[in-house]
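Removed from the display is one protein chain of the complex; every other protein chain stays in position.
== chain A ==
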Amino acid sequence: MVTRGFFSGRKPPTDADARIPPGQYLEQGFPVLSAGPTPRVRTEDWSFTLKHGPRPIKKWNWTEFNALPLTKMTRDIHCVTAWTKFDTAWQGVLVDDILAGAGIEPPTAFTLALSFDGYTTNVPTKDVTAGKAMVALLYEGKPITPDHGGPARLLVPHLYFWKSAKWLNGLQFTERDEPGFWELRGYHIYGDPWREQRYAGDP
């Protein structure tokens, strides 16, 4: 349906077009969204736990976690509120390297990201392994600010950005695909921006 009197003044250049998923617009800033107040997690209080169901597999403190191999990842990110930001530059520990650090193979097909504030989000394990996702510790070379999920956030750039949980403190392998915080509140279980899977019921 064409809207009377609306014209595409903001249409991005064609070379950028192919990088913007359907229904998204290009954002230069870095908007902040969250369901509650920003937790201030000190690195001396920070820890990261890998779990299989309720059972902890391995736990790292900040220093131990930072000793894992660091990888750089520069990716476009897509928020379900319709902004897309190009070339965000992160550095952190690949989930693959966390698994290697724990000496295990992924034990189940699904993963739940766990945060300090109780936030959770679910992703298939194959979407966070094989170099696809990391626990980010730096943004543009600097510690991630609390607003953007510091000290550490998950980065799963090929899915809508609510999957990239802020204030991460663990990953839990689950037998079933267990819906997380927003997935229980009407958002899509998988969240592929290229298929525009914003809300439950989207194809």
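One rule holds for everything that comes next: contacts are C-beta pairs under 8 Å (C-beta built on N, C-alpha and C of every residue); 3 or more make two chains touch, one makes a residue touch a chain; residues count from 1.
FYI, contacts and distances are computed from a predicted model.
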Name the absent chain by its UniProt protein name; which of "Glycine cleavage system H protein", "Formylmethanofuran dehydrogenase subunit C", "Ferredoxin-NADP reductase" or "DNA-binding response regulator" is it? "Ferredoxin-NADP reductase"
Touch criterion as defined above, residue of A:Pro54, A:Gly103, A:Gly141 or A:Gly201 at the omitted chain: A:Gly201
Given the full complex, what residues of chain A touch the hidden partner chain? 1-11, 23, 25, 27, 29-39, 81-82, 117-118, 147, 179, 181-182, 184-186, 199-202
